[in-house]
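My questions all concern the structure below.
Excluded from the complex is one protein chain; the other protein chains are retained at their positions.
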Amino acid sequence: MLETVRARKVPTRQEIEKYLKDMSNWGRWGDKGGAGAVNLITPEKTLAATKLVKKGRTVSLSFPLPVVPTLENSQPVQFYMKRLPWIDGGGAALDYQGIFCHGFSVTHIDALCHVWDRNGSWDGTNPDDNLTFDGGKYGTVDAWKDGIVTRGVLLDIPKLRGKPCVTLDTPVHGWELEDAARKQGVKVGPGDAVFVYCGREEYAATNDGLYATPPAPYPGLHASCLPFIRENDLAVFSGDMEDAAPNEYGLAFTIHAIIFAFGVAMLDNVSLKRLARVCQEEGRYEFMLTANPLFLEGGTGTALNPVAVF
Amino acid sequence: MLETVRARKVPTRQEIEKYLKDMSNWGRWGDKGGAGAVNLITPEKTLAATKLVKKGRTVSLSFPLPVVPTLENSQPVQFYMKRLPWIDGGGAALDYQGIFCHGFSVTHIDALCHVWDRNGSWDGTNPDDNLTFDGGKYGTVDAWKDGIVTRGVLLDIPKLRGKPCVTLDTPVHGWELEDAARKQGVKVGPGDAVFVYCGREEYAATNDGLYATPPAPYPGLHASCLPFIRENDLAVFSGDMEDAAPNEYGLAFTIHAIIFAFGVAMLDNVSLKRLARVCQEEGRYEFMLTANPLFLEGGTGTALNPVAVF
Amino acid sequence: MLETVRARKVPTRQEIEKYLKDMSNWGRWGDKGGAGAVNLITPEKTLAATKLVKKGRTVSLSFPLPVVPTLENSQPVQFYMKRLPWIDGGGAALDYQGIFCHGFSVTHIDALCHVWDRNGSWDGTNPDDNLTFDGGKYGTVDAWKDGIVTRGVLLDIPKLRGKPCVTLDTPVHGWELEDAARKQGVKVGPGDAVFVYCGREEYAATNDGLYATPPAPYPGLHASCLPFIRENDLAVFSGDMEDAAPNEYGLAFTIHAIIFAFGVAMLDNVSLKRLARVCQEEGRYEFMLTANPLFLEGGTGTALNPVAVF
Partner (left out) sequence: MLETVRARKVPTRQEIEKYLKDMSNWGRWGDKGGAGAVNLITPEKTLAATKLVKKGRTVSLSFPLPVVPTLENSQPVQFYMKRLPWIDGGGAALDYQGIFCHGFSVTHIDALCHVWDRNGSWDGTNPDDNLTFDGGKYGTVDAWKDGIVTRGVLLDIPKLRGKPCVTLDTPVHGWELEDAARKQGVKVGPGDAVFVYCGREEYAATNDGLYATPPAPYPGLHASCLPFIRENDLAVFSGDMEDAAPNEYGLAFTIHAIIFAFGVAMLDNVSLKRLARVCQEEGRYEFMLTANPLFLEGGTGTALNPVAVF
C-alpha cells in the first residue's frame, strides 16, 4: 500500500502519480482487457454472490431518472409521451427517453473509455484513436453486456463518523474505508463491488436539495482512497458522492483514475440511503449485487438500475 | 382452462373475450396493483431463484441497442458522442442515448399502462385519465423499480418442432407451450418468467435479416397461449417473437392483452438464441433471471438488459 | 386607449383584464383565424415592405443557438455530429439538432396556441381540446408557413432613456413606446412588426452574462404596453427582454397575453443590439423584416432566424 496512506496521511501528488503508475493494471487481462477488473468477477464469484441471499429482499440503488432541469442537472433526461390509437378501440402509450447519463444526477455506469489523463486511456489506448463519431472502440460498456452479478458491500461513513454526511471540509480518506469495514465486521476482496455511503441526501438537504452544483467544490471521496480500491482488487467501485472537487493536486481525476489506471467499473450517482437503512435492519453489509448495463456497442456508459438482494 | 384450447383447438373471438374477462386480475392486488403480477415474485420466490444458480454463468438476453435505421426499426436509438478536454491533459468521452423503446427492435419491458383495449387499461383505469404529457399515473414502469429477480424458464419451440423457426404460417399455439415444458422436463408456476424461443434470428435470415417489417404480417405467438400464461400465474412473459400479426380476430391485442387483463410484465425483443444454446449445454431450462428496468417515474416501459444466470 | 395608460399611469389589474376582454380579437378573422393578426400582413403590406430596402444590407436578429447549459438555459440545444464515409474517398458530415425552443435563450416565434389564461386560448379555443400528443390543432405555427415579410420597426429604449439598459426596477411602460417612436421619427401601424430594444446584452453584462436566471425576477416589458400593441394593430411584437417578471398583478401573462387575446405573433429572445447600431448608422428605424418559421404542423413555435433588410 501507499505508505503515506497506511500511515493515515494525505499523500503528495508525486506519490499518487507513482502509485497509479506502479499499480497500473494495463495489460493484466490480455485480450480480455476490454472488460477490465470485471474479469475478477469469475463464475465462482457470481455463484458465491448468490449464496449471500437469505431473504429475497431487493433494494434499488437508482435515483429516479431526473427529468426536470436543476442547477445540478443541466441536461435532464428528456421524457416525452406519445399515444397511438389501435384497432378495435384499443390503444398504446409510448414514450421517448433521451439520456445523457454522465454528470451528477443520472445513476449510471462508467465504461473504461470514459476518462483519461495525459498518459492515455485504459489499457494504454489513445483517446484520439479510440473515440469515433460512432462510439468508442475499446473499453466500451458492451464489454459488460452479460451483466454484473457479484458480491456487494456497503461502507457506511456517516455511521463510522457519527455525523449525518460527508461535507466539503471532510472528504472521505482511504483509511476510513478500512475503519468502516472493520467496524462493520466485513472484509472486502477481489471482484467485490464496494459502495461508499456518504450521506448524499443529508448533505443535499443543506444545499437547496442538490448534491453538486457545478462548478466545484463538491464534497466526496479523497485521492487517498485509491490504494484501498486497488489492493483489494475491487471490480466495481461506487459512492453516492463522487471525487471531492476540486482536488488539491491539480490531477485530471482522483477517484475516477481507477477507470483508466486500474480498469475498475464505476457506478456514479447511486442512491445509498435506503441501502444503508436496510443493511442496518438486516444486520449485515454484504449482499448480492445485480447491475446490468444496457447493451450499447461503443457506449461510454449507460444509465442502469443496480439492485441489491439480501 | 379455456376448454377449446385444452382440446388443442383454436378458440373463437367470443371465447377469448370471455376468457380475458373471466380471468381478469383487475383488483387482485389491491393497493399494490400498480405492480400487477410482479406481486407474485415474493421474497421467497426471489430467494428460491438464487438457489437455481449452480455455476455463476451469465447470459444476456438483450440485443445490441439498434442505432442504425432499418425497415424494422424506424426509430433507431440515437447515439451521439461528445468529448471534453479536462485539466492536466486529461479528458472525458460522453454520449447521448435517445431511446424510443417500443417497437420491434429494442429489448425492453412493457409497463402495465402501455396498451389497452376498449374495456380500459390495467386494473380498470381509463387511459384518458391515466396518461399525461408528463407520463402515466398508474401501472407505470417505476412500480418495478426494485428490480425483478425470479425464476426464469425457457421454452424452446424450434426444438419441440424440429424446425429452425416459427413462420408466418405456423404461429405458436398454447398447447405447444405445455408440450415444450413437458418435453424439456420443466414445470412453470406462479411468479415465473417464461421465455418462448421462436427462432427469431433463423427467421430473420430468411427475411433480409429482419424479424418484423411493418406493416403486418409478422410471425409469432397465437392468442391460444393466453390460458397458459394466466393459469400458471406467470409474473413475466416474453418471446423473441411478438403477437402473431395480424390476428384473425380483429382484437386490439392478443398476447399483449396479458398486460391490461392480467397485469403481466412483458419483455419484448429479447435475444434467446444464445440462451437456448446455453440451456442445451447446461442440460436445464431454468435459471435465475435478473431484469432491472430503469427507474423512470411515469414511464410506459424502458430498455433494459435481462440477464440469465446458470 | 386604456385611459390610465394614456395618462401615463400604471393600470390596475381590473383595467388590464377589462382591456384584454374589450379589445379581444377573437373571431375577427373568421375562418382565417388560425393565423391571427398575421392576417394584417396583406400582400400590399408585404410589397410595401420590400420598398423599404434601399441598400440590401441584411442583419440577423438571432442569437446563436445555445448549445451549452447555463443558468438561463436549462434545456440547451442538443448538437451532435456524425461523419459518414462515402464512395471514392468521399465523405459527409451530418448533425443532430434537438431544440426545445421556448424559454429564455433560443430565438423563436410563439404560435398562438402557446399560452393561455383562465378564459381560454386564442380565438376561444380550449387547451384541453386543442392540445394532443401529436401537437396542437388550431393556432399552430404552420398557420404562418408561407413566411412573414413585413415592415419592421425598432424602438430603442436605451436611446430614449439615455441609459444602457432596462433593469429590474425600470420596466418599459407603454407610453415609452410612443415616446420612442416619436423621438425616432417613425410611426407604427397595422401589420407592422415592432421590436423593442431593451439592452439585453448590457443588462446581462451586469448579471454573469445572463439575461434571465429563473425563477423571476427578470427585467422587461410592463403590462402597460398592451394598448400600444393592440391599437396600432401590430402583427408581430418582439423585445430582447420578455414580460417583466414577476408581474405585480398576479396575471397569468402580461405582454404574452397578446398571443391569446389579440392573436399577435411574438418573437422571443431576439438579438437587437446590432440592429440598434445599424439603425443608428443608417439613420432610420424601419426595414423589411423576413421571418420564416419552420413548417411544423401542430407546432407551438419554432426556432427561426429573423433577418432585417435595409
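Read from first to last, the chains carry the letters A, B and C; within each, the first residue is number 1.
The rule is simple: contacts are C-beta pairs under 8 Å (C-beta built on N, C-alpha and C of every residue); 3 or more make two chains touch, one makes a residue touch a chain.
Only a predicted model underlies this, so the values are computations on that prediction, with no experimental measurement involved.
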Query = So which of B:9, B:28 or B:82 would be touching the chain we can't see?
reply = B:82
Request  = Just name the one of C:19, C:253 or C:285 that touches the chain not displayed here.
outcome  = C:253
Remark   = From C:131, C:196, C:264 or C:279, the answer for touching the chain not displayed is C:131
Ask   = Of C:25, C:62 or C:232, which one is in contact with the hidden chain?
value = C:62
Remark   = Filtering C:10, C:168, C:210 or C:294 for touch with the omitted chain leaves C:294
Query = Tell me, which residues in subunit C touch the chain that this view leaves out?
reply = 42-51, 53-60, 62-65, 67, 77-81, 83, 86-102, 107, 113-118, 127, 131-136, 142, 145-147, 149, 250-253, 288, 290-307, 309
Message = Suppose we count only contacts with the excluded chain; which residues of subunit A make the list?
response = 78, 80-82, 96, 98, 133
Query = Please identify, in ascending order, the residues of subunit B that touch the omitted chain?
reply = 69-71, 74-76, 78, 81-83, 98, 133-134
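Note that only the chains that are shown with their structure count from here on.
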Query = If you list every residue number at the subunit B and subunit C contact, are more than half found on both copies (same) or fewer than half (different)?
reply = same
Query = Rounded to the nearest whole Å, what is the centre-to-centre distance of subunit A and subunit B, using the mean of the C-alpha atoms as each centre?
reply = 29
Centroid distance [mean C-alpha coordinates] between subunit C and subunit B, Å = 49
Remark   = Where subunit C touches two or more other chains at once, the residues are 78, 81-82, 98, 133
